[in-house]
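Showing just some of the chains, left in place.
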Amino acid sequence: MEKNAKGQSGLFSLIGHKGDVMLIHFRETFADLNQVELKLANLRLSDYLEPTTSYLSIIELGLYESSMKIYKELTDQGIELYSDQWKAEIECKLNRHREAMRPRLYPEIPPHKYACFYPMDRRRGEEKNWYTLPIEERARQMTEHGLVGRRYAGEVKQIISGSIGFDDWEWGVDLFAEEPLVFKKLIYEMRFDHVSAVYALFGHFYVGVRVAAEKLPGLLNGELA
Amino acid sequence: MEKNAKGQSGLFSLIGHKGDVMLIHFRETFADLNQVELKLANLRLSDYLEPTTSYLSIIELGLYESSMKIYKELTDQGIELYSDQWKAEIECKLNRHREAMRPRLYPEIPPHKYACFYPMDRRRGEEKNWYTLPIEERARQMTEHGLVGRRYAGEVKQIISGSIGFDDWEWGVDLFAEEPLVFKKLIYEMRFDHVSAVYALFGHFYVGVRVAAEKLPGLLNGELA
Amino acid sequence: MEKNAKGQSGLFSLIGHKGDVMLIHFRETFADLNQVELKLANLRLSDYLEPTTSYLSIIELGLYESSMKIYKELTDQGIELYSDQWKAEIECKLNRHREAMRPRLYPEIPPHKYACFYPMDRRRGEEKNWYTLPIEERARQMTEHGLVGRRYAGEVKQIISGSIGFDDWEWGVDLFAEEPLVFKKLIYEMRFDHVSAVYALFGHFYVGVRVAAEKLPGLLNGELA
């Protein structure tokens, strides 16, 4: 795990044919991420690396609970939805909220042995469509969903990132744990809460074992970690 | 960004594995676009470039509001839909309208630092089918949709192009901004307006950082921008 | 465009990454098409060509109107559907009809500057299923659909071919025009007629600019057309 002024990178040995290694980069801007890519391509090592996939997203907080509270406050004050005043007020309140949450927006890569990544969507089916539900209903379901996650907080570190407009799914999920079985337990249990059972669509899953950065060249030469 | 008598080309360093660079070409005809491709293939540089994807479309204006007005005028005059007279009249009126809009049909590539491209369809599902909605309903939904876009006009430059008959999706969307977060905000907010929530289907998303054309050879050699 | 006793071949420079060139071969039998492929593979040129896709189909006429008339005649004569007599009669009548249409079954490749190809299916969804509609309803919708096509007859030459049992979609559509914008106009307008709005499913779209056959070697060397 490399760490510098601008962010961190984690290195994992992927299990299975989806790739040899998975690199996780936390940076403050997309331009910084772009620089990481260019730096990697610049390394002599890159002759042995062929990118098979990638995912671009930004860390976001589950703001359903607080957003709903703010929305309700503004409505109660009689401010018209999406009016200029509304936009100014909500921007201001959400910014204040985000400022308070800032440490959670710029986390470090957790130090656990195993990582699991998968992207996901909320379903927009012809009958079951997350985006046509009222915000109160979405907030209620997200709260129920969050309760499952919290029960696993001690065993799994979850980092949710948003990728609408950035990549092919709407969210990316990074899980970190000392023991990979807990990934399955957590996701299996969540699959039965309403929002996941009805509205979650999943992409590919990637599971890797952490590798110290200095071991990368050996790993690519087939040396045992 | 190269500019000549016939059009402009923009160069972006793509983030992620979907490609190293994204080239955006604005030209007046398809034959001109074809020439750009052949010229590129002719460059010594092209030995280092392998096309991974492309998208062919023409810039179009959101004519729902004006079309509906014209349709209504003609109907009010008792002209039969799709009759020869109707066809002649509408052609004439739309041409006049397009002439007035012409500068918007031949825009320059916006100069912003970040670009986002994605193709999209209107859903033709078994139950929810955009193409069986009455034009008034489509116009109403497009107007609501446009209002969201306009709120972001200062931060994001949107260029909508049509590709029915040209490529595998119905529309292409180019967004340009100084700050990529606004891509996510705009598209996320739009996802809840009715036409997007129910009828929008999205292809792959491509996000790039602008690069000066003279930096391309270095970029392909892994030099930092 | 090569022409000989057995058929014609047209050459187009494809726009975009889907291929460098598109070859359209009109031949009288599948064995002849197979020979074209083998001949191409035999050319020294073929070292520079790698097939990326292909489509196998036979030109067919929109026989809905005439078929329905024939079906009705036979039914009115009290001949049982799919009985031996029915089969003999319909075979005979359709053959007579086809003979009259024969020039349209063996057309020349139109000489226009632009070509557009796409394959398509009629939907067999759980609710909306073309193949469970009564023939009268199918004929009615195809007639409405044909009217749109006829309005564009002067600007676009359409050649419909059938590929059930031959390739992965049910039909192939070749459009030829001097001006590619008309491809979009035609297909966009058709998308709103009932049979397309509800029952049409589309594959990839390919758009090319005609190239004289003798220019092919230069084209593959990146020379400008």
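Order of writing sets the chain letters: A, B and C. Residues in each chain are counted from 1.
The working rule: a residue touches a chain if its C-beta (ideal position, glycine included) is under 8 Å from a C-beta of that chain, and two chains touch if they have at least 3 such contacts.
Because the structure is predicted, anything quoted here is derived from the model rather than measured.
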{"item": "Assembly copy number, counted for this structure file with 3 shown", "value": "5"}
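In the analysis below, only the chains that are shown with their structure count from here on.
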{"item": "Pairwise touch network: line, ring, star, complete, or other", "value": "line"}
{"item": "Same-site or different-site touching of subunit B by its copy subunit C, using the half cut", "value": "different"}
{"item": "Euclidean distance of C-alpha centroids - subunit B vs subunit C, Å", "value": "29"}
{"item": "Gap in Å, rounded to a whole number, between the CA centres of subunit C and subunit A", "value": "47"}
{"item": "Where subunit B touches two or more other chains, by residue", "value": "126-127"}
{"item": "Touching residues (chain side subunit B, partner subunit A) in the complex", "value": "13, 15-18, 20, 113-114, 116, 118, 123, 125-128, 151, 175, 180-181, 183-184, 186-188, 191-192, 194, 196-198, 200, 204-205, 207, 209, 219, 222-225"}
{"item": "Subunit B-facing residues of subunit A, complex", "value": "30-31, 33-35, 37-39, 41-42, 46, 51-56, 58, 82, 87, 124, 126-127, 129, 131-132, 162-168"}
